[in-house]
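Let me begin by handing over the structure; questions about it come next.
Now for chain A:
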Amino acid sequence: MNKNLLRSAGIVGATLMTASGLASCGGSGGGSAAATGDCESGLPDTIKIVTVKDQTGVAAYTGTEAWRGIQLAADEINSGDMLDGSKLEVEVKDTAGDVQTAASHVTQAAADSSVSAILGPVLSDQALAVAPIAGKSEVPVVYTQAGSEGIVDEDWNFRATPPLVTYYPKIGQYLEKQGATSVNTVFAADIPTLEQLSHDVLPSVGEDSGFQVGEQVATQSTTQDYAGPVNKAIADDPDALGLLMVGAQISSAMQAVIQSGYQGEVVSYPNAAPAVAEIGKAAAGVTWPTNFDSSIDTPEVKAFDEAYTEAYDGTATNYAAEGYDSLMWVAKAIEEEGCATRDAIKTGLEKVGQAGFTGTQGELTFEANGHDARSDGYVVQWDGEKIVVLEQ
Partner candidate 1 sequence: MTQHTVPPTVAEPASALVLDARDVAIHFGGVKAVDGVTMEIAEGKIFGLLGPNGSGKSTILAGITRLVPLKSGSLTFDGRPYDDVPTFKLARWGMARTFQTVRLLGDLTVEQNILLGADVGRSSGVSRRAAATERKECVADVIDRTGLAKFVKWTPSELSYGVQRRVEIARAIVMQPRLLLLDEPVAGMTKSEKLEIAALLSDLRAQGLTQLLVEHDVQMMVDTCDHLYAMNFGKLIGEGVPADVVKTPAVQEAYMGKGWRADA
Partner candidate 2 sequence: MSAWYDAHLILVQATFISFLVALSIQFPMRMGVFSFAGVANYALGAYTAAIVVVRSDEIVSPVVSVGAGVLVAVVVSLILALIVRRLRGLYLAMATISVSLIVQVIAFNGGELTGGASGMFGVISDLTIGSVIVVCVVAAGILTWTERGTLGRRIDAVRDDPELAVSMGINVNRYRLVAFVGSGVFGSLAGGLEVLLRSTISPVNVGFSLVVTALTIIIVGGYRSWVGAAIGAVIVTWLPFYLQAMERYQQVIYGLFVVVAAIFVPGGLLGIADQARRRLVRRQLEHEDQEAAAEQDAGGAAVVDAVGASRKEEAR
């Protein structure tokens, strides 16, 4: 129950990487079959990739969207014959919002010697449980979202989504332009990433961009009534207000801001997109940095959005874009090595990562020896009817 809420919170789990120096516990129990065989004979006819993401449960929307992106990527790879006649066969396993289920699926996929690589879960707590398993059984796992610390510290683990905190500083340029000198926040303190945004990232951005972070009102994932916290945060009438929480909470918080009559800037983060769209005109002016938006004007985004709209109606989401990029990364790795064993894919992912590539999330570079994605990000704003890109 409580846990469910918190899990839905984990979606945003993007975190600044800190070199914590943890040794990987990688054992030497690697398997031995198709996906772990040799590369002499080139690529097999089919390469099996297992996707382990929430299709039901509290975070269903993240996993189902990511799966859509992955399928689009697979279609493109297979129909475009990118892998020299060899086909990707992607399969999805539902974690149902449960850590244990996620870990169990990864263990099974790892034990199945025909599986070449795994696309890992989106929630940080699931990813944290999966990471050591990947290390132990020596199977490459590529995550989207899942931004907590400690995930890609383990060898064999890769992340295709730039952690939120790495591109969030972009909001500084916007706030500076608006002449903001004081910023207060309301944030969900039990979500590591959001706590970090409020306590560390915003204040340090402020030092460069000329604003100070004052009142920071901590709330919990169990908080439902935002009238109190919002009123406390706007008591000294700051120039800008940061709203950093998840799911229905962000709607509640915006509702409270609108009711309070607050007139300053409101900044948030990518989770705000569905909430502002729901609220409509009253939410005009809410601004946030993001790694993807369907209105961004690059050829990659245009093509992806078109394919998405054709396949599923509606506009592409960041989760779908991340899923797409993650499989593309794997395909590029296979292409690079000309081999689809687990070892080769791991090496390929590292090589492609170190070189960087352009995906739907823009120009991706990778840190941690090619394991962890980074991008510049964009700043977007809800104008009352649609999302417009301010900083590209």
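Throughout what follows, a residue touches a chain if its C-beta (ideal position, glycine included) is under 8 Å from a C-beta of that chain, and two chains touch if they have at least 3 such contacts; residues count from 1.
Picked so that all candidates are chains of the complex that A comes from, given by their letters.
Worth saying up front: this structure is predicted, and the values here are computed from it rather than measured.
Note on chain A: across the options 1 or 2, its touching candidate in this complex is 2.
Taken together, the chain A residues at the contact with candidate 2 in this complex read 1-4, 6-7, 10, 15, 20, 22-23, 25, 55-57, 93-94, 96, 98-101, 103-104, 107-108, 110-112, 124-125, 128-129, 132-133, 148-150, 153, 189-192, 195.
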